[in-house]
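Here the complex is missing one protein chain, while the rest keep their positions.
Letters are used for the chains, namely A, B and C, taken in the order the chains are written, and counting of residues starts over at 1 for each.
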Amino acid sequence: MQQASIITDEMKEQLGVEGTPTILEVEKGHIRMMAEALDDPNPLWQDEEYAKKTRYGGIVAPPALLCNARAGTGRGVQMKSPFLRALAGGDELQYYLPVRPGDVITSVSKIAEYNEREGRMGKMLFTIIDTTYKNQRGEVVATSRSTSISY
Amino acid sequence: MAKQLYYEDVEVGIEIPPLVKCPTTRQLVQWAGASGDYYELHYDKDFAQAQGFPNVLVHGKLKFGLLGQMLTDWIGEGGILRKLSCSYRGTDFPGEEIVCKGRVANKYVKDGEHIVECEIWTENPSGEKTTPGNATVILPSRAQDKKEA
Amino acid sequence: MKKQLYYEDVEVGSEVIPLAKIATTEMLVKWAGATGDFNPLHYEDAFAASQGVGSPIVHGALKRAWLGHLMTDWTGEQGILKRLSCQYRGMDYPRKMKDMVTPEEGETWWCKGTVTKKYVEDGQHIVECDIWVENGKGEKTTPGTATVILPSREAKS
Partner (left out) sequence: MAITDELKALIGTTTEPVIMEVERGAIRRYADAIDDPNPLFRDVEHAQSSRYGEMICPPGFFGWPVKRGGVMEVLASLTPALARAGCPRILDGGVDFEFYLPIRAGDILTSSGKVADIRAREGKTGTMIFTTLETTFINQNGDLVAKSRATIISL
């Protein structure tokens, strides 16, 4: 007998719908927290004097900053799943412009795809989320594709 | 800062200098604060055990960040990270070593950009690739530098 | 915003409007991130056990911050908190999380206070309070005092 799909019509209706934009004001303190959490001593993330002399002309954010629960990747979209447990499946970030303190990054996510699979622990739902990150000048600084697995 | 890496310095097959990390529970709590990801799986042992894991897990995105560090260290300030992608295939636990590694898979010039594509991954103490992925970086070229000078 | 509290609204013995708080393991991790206090006593089971407190305990400073919340909510935007003081007398243990949003059943803490003194000095309408954090058993684990300046209806008219 064919088992019913866990992807409901309601979930299908969400596909491609842009979620509520989330706004991240990029601040030096937050960049520092991120660098400390990574234990990444690169002076480009923290040392203004040093960073001024580089081609960036000042502190920039490490790549991980946008890969962040506060900056998008699924914020503002209604993720529906019949399961309670969730894990991150993967992330893909494309970077176009540096992100600097003082930037105001607006990110908009949408659910691009739902896939269901049979795993070791039973049925699993893969949700693919696409996000676009723009700065205060409307320039796209990055895009991302993230996979969330619920089971 | 390390000396600048140039397009001419890399060949297909060469290895990216590995980055060795050993996240502690403290680091996971720091990451939760920095990333805003407060999922209990990463700091509440009872919660993690109820989900069938022996201990709290290292955040996938923290491993993404560590791979990012390996790359930004390697390409230096003159390099640009264009793409970073990875899948969270295996679990890693605090107190265990995570080695970030990578290898050049392809290099080419396109639209005047000197592009290098890499395979990247994290390895656990058993040598399993828990976070395989790939990255694209743009490196400065010695030839271009000379022309501009 | 809540309505403004005035000097004339309070008497010695008046209650500060109580504020309920639920400490969870999640809240402790957020606090660590927000303050940069990463002492493992507040999130690492084995470390807390080795320090003789059994399991991770609520940060004293987090309870102090709750008392700050108690006072700023009560005095409203026109009130000014001049002094906040508290002592960490008893340990509190956070509730575990049942799932990603719901804490397990258990203790709720109450931040409370009473007015002990009111007077006018140098044209300022000053109110002093005893304040405390009370655990589920009604024990005051974090007693303290606060001094606020409130707007006055008379001064306004």
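Keep in mind that, in the parts below, contacts are C-beta pairs under 8 Å (C-beta built on N, C-alpha and C of every residue); 3 or more make two chains touch, one makes a residue touch a chain.
Predicted model only: the values in this text are computed from it and were never measured.
Asks: Of C:V10, C:A48 or C:L84, which one is in contact with the hidden chain?
Replies: Checking the options C:V10, C:A48 or C:L84, the one contacting the hidden chain is C:L84.
Asks: Among C:L62, C:M97, C:C129 or C:L150, which one touches the chain that has been omitted from the display?
Replies: Counting the whole complex, the residue in contact with the absent chain is C:L62.
Asks: Which parts of subunit A are in contact with the chain that was left out?
Replies: 25, 27-30, 32-33
Asks: Which residues does subunit C use to touch the chain missing from this display?
Replies: 1, 21, 27, 30-31, 33-37, 60-62, 64-66, 68-69, 71-73, 77-78, 80-88, 144
Basically, only the chains that are shown with their structure count from here on.
Asks: Suppose chain centres are the mean of their C-alpha atoms. Which chain sits farthest from subunit B?
Replies: Most distant chain from subunit B: C.
Asks: Can you compute the centre-to-centre distance for subunit B and subunit C, using the mean CA position of each chain? Integer Å is fine.
Replies: 42
Asks: For subunit C, which residues are shared contacts with two or more other chains?
Replies: Correct list: 33, 100.
Asks: By the touch rule stated above, which residues of subunit B touch at least two different other chains?
Replies: 30, 33-34, 38-39
Asks: If you look only at subunit A, which of its residues touch subunit B in the complex?
Replies: Residues 30, 33-34, 36-40, 42-44, 54-56, 62-64, 67-70, 85-95, 147 of subunit A touch subunit B in their complex.
Asks: For subunit B, which residues count as touching subunit A in their complex?
Replies: So the residues of subunit B in touch with subunit A come to 1, 21, 27, 30-31, 33-39, 41, 51, 59-62, 64-66, 68-69, 71-73, 77-78, 80-88, 133.
Asks: Which residues, counting only subunit C, touch subunit B once they are in their complex?
Replies: Against subunit B, the touching part of subunit C is residues 25-26, 29-30, 32-34, 38, 40, 43-45, 96-97, 100.
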